[in-house]
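To keep things clear, I will list the structure first and then write my remarks on it.
And now, subunit A:
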Amino acid sequence: MTHTFYVYGSYGFAALVTVAVTLWTWADGRARRNELAALEASGIRRRSTRAKDGE
Partner candidate 1 sequence: MTALLLRDLRLSIRAGGGALIGVLFFLTVVAVIPFGVGPDLALLSRIGPAIVWIGALLAALLGLDRLFQAERDDGSLDLMLMQETPLVLTVLVKCLAHWVATSLPLVIASPLLGLFMNMSETAIGATMLTLLVGSPAITFIGAVGAAVAVALPRGGLLVSILVLPLTIPVLIFGVSATYAAVEEPSPFLPPFLILVALTLFFAVIGPAAAALALRNTSD
Partner candidate 2 sequence: MSETSLAITKFSDLANPTRFLALAARILPWMAGFTALCFIMGLYLSFTTEGDYQQGETVRIMYIHVPTAWLAMMGYTIMSLSAIGTLVWRHPLADVSAKAAAPLGAAFTLIALVTGSLWGKPMWGTWWVWDARLTSVFILFLMYLGLIALNRAIDDPSKAARVSAVLILVGFVNIPIIKFSVDWWNTLHQSASVLRLGGPAIDPEFLRPLLVMAVAFTALFFTLHIMAMRNEIWRRRVAAQRRMAARLANREG
């Protein structure tokens, strides 16, 4: 009884899903960070920092 297909199928599928979720989470984080940077660049800043700058 080897059932190689089922064993590697399981490991393959698990790897696929975990890698996909990891990549997606990471890419999402990058996109958000870029958005924040873009907002910062366009001069919109967090109110707290704005207040500290005395604006």
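Selection criteria: all candidates are chains of the complex that A comes from, given by their letters.
The rule is short, and it goes like this: a contact is a pair of C-beta atoms (placed from the backbone, for glycine too) under 8 Å apart; a residue touches a chain by one contact, two chains touch by 3 or more; residues count from 1.
What you see is a predicted model; the values in this text were computed from it and never measured.
Evaluated over the candidates 1 or 2, subunit A touches in this complex the candidate numbered 2.
Within the complex formed with candidate 2, the residues of subunit A that make contact are 1-4, 6-7, 9-11, 13-14, 17-18, 20-22, 25-26, 28-29, 32-33, 35-36, 39, 42, 44-48, 51.
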